[in-house]
Every structure is written in C-alpha cells, then in structure tokens.
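Heads up, one of the protein chains got dropped from this complex, but the rest are sitting where they should.
Which chain is which? They are A and B, in the order written, and residues in each are numbered from 1.
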Amino acid sequence: MMVHSLPILLMEIGFMAMLLVVALAVLRMRSLFAIVMLQGVYSLLCAAWFVSLDAVDVAFTEAAVGAGVSTVLMLGAMLLTDRDANPLPTKRKLGPLFVVIIMGIAMFYALGDMPAFGDAHSAVNTGVGAQYVQSTREEMFLPNVVTAVLASYRGYDTFGETVVIFMAGLGVVLLLGLNGNAGKWRAKPNGQSVAAPSQPPVKMAAAAKPVKTAAAKRKPVRRKSAKPKAGGTS
Amino acid sequence: MNQHLLLQVVSKMMIPLIALFGFYVQFHGDFGPGGGFQAGVIVASSVILYALVFGIEAAKKAVPPSWVRIGMTLGVLIYGGTGVATWLLGGEFLNYTVFAPQSTHAAGQHWGILSVEIGVLCTVTFAMLAIFYAFASRMPDLSGEDW
Partner (left out) sequence: MITLFEHYNYAIVIILMMIGLYVVFSSANMIKKLVGLSIFQTSVFLLYITMGKVTGGQPPILDPAEYESHGGGHESAPAAAHGSGHEAAQASHDAVQSAAHTADVIYSNPLPHVLILTAIVVGVATLAIGLALVVRTREMYGTIEENEIDELDYLGNLEGHAG
C-alpha cells in the first residue's frame, strides 16, 4: 500500500537520505562553525519534509525557529566560546555506542506495533483529532484548524507555552544581562567600590598549581596561530 | 568605499518588508498557516538583521532594551488579561464565547483568538530580541582568535 505517488516517494527518500547524511556529518565533524550550520540545514530539511506531510504550520515554525533564530543564537554563543571541539578518545565512544545500539534494537523491535504510515483508521487519526476538525467546521467558523485548536480548544496549553518563552528570555537576561554585563558589575557599598576579583576563582586555582591537564595534551586542529589554552595564564 | 555598502542598501529595503510580512502572517493566521509564534519570530528577525548589518548599537537605538523588557511581560499580561476579562464577563477562564454571546458565527471566539495571538506575538518577538541582545552585547573573552 503506497502512501504517496512515485515522484513524492522519491522526494521523501531524498529527504531521508539528506537528513541521514547531515546527521552523520554532525557526528563526525570537529569544527563548531560547521556543526552549527549543519544543524540549521537539518532543520530546514525537516521543514521541507513537513510540508510534504501536510503539516504547513509546523513547517513554517520549524523553518523560522529552527533554521532561523536557533542558528543565530548558536552562532552568537559560539563566537563567545570556542571554535573547535577536541578529538574524542576511543574509550569515551564505546559506552554511548553500546547504549545507543541496544536502544535502537529495542525500538526496531517495537516498530511492528506502530500504525502504518498514512493509515486513516489508526487510533491516532480517529480520536480527538477528527473531532477537532468537525467541531471547528461546526462552531468555530475559522479555516485554520490548527490555530483554532491552539488558541481556543487548547488555549490553556498555549498560555503555558507563552510563559515558557517569557521565562527563557528572563533566564538569559539574568545570566548574561540585557546589555551583556551580568556578573561583571562592581558593588559600591557605602560609597567605597569593592573590586571584583580579576579572574574567577577556578582559574586562579589552576594557575596557582600548574598541572598537566588535558588542555595541554590537546592536539591542535590545523590552523595558523596557536590558541590560548585553559589555565588563565594568558 | 564601505565594504558592506551593498548589504546595507539591500537590508534597508528588505527590513520593512520583512516586518510587514510578519504582521501579515500574524493576522492571516486564522485563514492560512501562520499565527503568533511564526509572526513573532519573523518580526524579531527583521530587527536581528538590522543589528547584524548596521551594528548592535544602532539596533539598540531603534528598539531600546527598555522596550524589550516591557514587551516580554506585556505579551503574557495580554494573554492572561484575556482570560481575566472572560472571568469578569461571567464565563470561565479563556472561554471566549462570552465576548459576543449572541453572535451566530462565533464572533466572540474570533475576538478572543485575535487577542491571545497578539499577546503571543508580543512575548515571542521581545523574548527573541532579549536573547539576541544578551548574546550580542556580551564581550568575548577570546582575543586574538582568528578563523
């Protein structure tokens, strides 16, 4: 039973292959700039596939949020932190690989119980979802069913979601400061300015006791200039 | 000649159109794909584009941080305020029918949905802007890092 006609099926196979390639590339790469850009590409490919799956609202949001704002925020954070990831020792890879393979096998075992792709009579598609379409048609007089459900039938959940976005903005402003100066203020009790320590305490501890940390053993990526290492000695 | 001249000229033409498109998406969310979240992100990205091309200080003059601080909370207030308004009119929390009880084609629902979507637009726009301002204004520790 074919869900789609052949051209759409080929397009879906193309999407799946590209998503797989991008995910594997993120896995293997060490340059953070490339990784951040690839996750933007991943979001955009998913948005394109969502359109093919009739989820136009979701595709719109995923393209705007995932491929747009999320990439800008990651680039901003990356500019403030590091450019490359360290190479991973093989010991660190074995445990996660084992866990992931076991989980994958378990999920493939459960694959048979899921409803077939595109089934109109599955439990998912014959429950509340169909009722919402019917109710919107009869009593809401609004063409976009997703907006009607989001803003009216499930309006309480959308209220919670709005508060979550507000809390995210609030949290980032508390952590970094709206003008970028959180954590860098100087106090002035009774008119005497208290000098903030010139370096955070952990850095001073490491500087006081120069031990051969993993930072010193790091293999640098091929680049022209040397990067300043951890330890605050710069 | 300024090396960013082309970017600046094109952005000056595009940014008002992007903001206008954001408002289009907001108000046509009832009739096609769209709604508060998508529109909020689009309007925020018009200001982010301005900041990327002309500098963060110019963007902070256009949309000051005090607006951002107020706007984040204003959106949540509008959404909750719609619910409180339905309470005051005698219905349950967020039951929009009480806005126009005698309408035959659910005008009350339409008013309620419009109001909450404006609340969502406000919060999403200014929250995304707040996060961007926070990241963009932070001075990086790394000096002398080249690409």
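Here, a residue touches a chain if its C-beta (ideal position, glycine included) is under 8 Å from a C-beta of that chain, and two chains touch if they have at least 3 such contacts.
Source: prediction; values computed, not measured.
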Q) On subunit A, what residues meet the omitted chain? A) 1, 3, 16, 19-20, 23-24, 26-27, 32, 35-36, 38-39, 42-43, 46, 49-50, 53-58, 61-62, 65-66, 69-70, 73-74, 76-78, 80-82, 85-86, 88, 92-93, 95-97, 99-101, 103-104, 107-108, 111-112, 114-120, 122, 124-125, 127-130, 132-133, 136-138, 141-146, 149-150, 154, 157-158, 161, 164-165, 167-169, 171-172, 175-176, 183, 200-203, 205-206, 208-209, 211, 213-215, 230-232
Q: State which residues belonging to subunit B touch the missing partner chain.
A: 31-33, 37, 104-105, 124, 131, 134-135, 138, 141
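FYI, only the chains that are shown with their structure count from here on.
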Q: Averaging only over C-alpha atoms, locate the centres of subunit A and subunit B and give their separation in whole Å.
A: 21
Q: Sort out for me which residues of subunit A touch subunit B in the complex.
A: 33, 56-57, 59-61, 64-65, 68-69, 72-73, 76-77, 79-80, 82-83, 139-144, 146-148, 150-152, 155-156, 158-159, 162-163, 165-166, 168-170, 172-173, 175-181, 223-225, 227-228
Q.
Give the list of subunit B residues in touch with subunit A in this complex.
A. 25, 29-35, 37-38, 41-42, 44-45, 48, 65, 68-69, 72-73, 75-76, 79-80, 83, 93-94, 96, 105-106, 109-110, 112-113, 116-117, 119-120, 123-124, 126-128, 130-142, 144-147
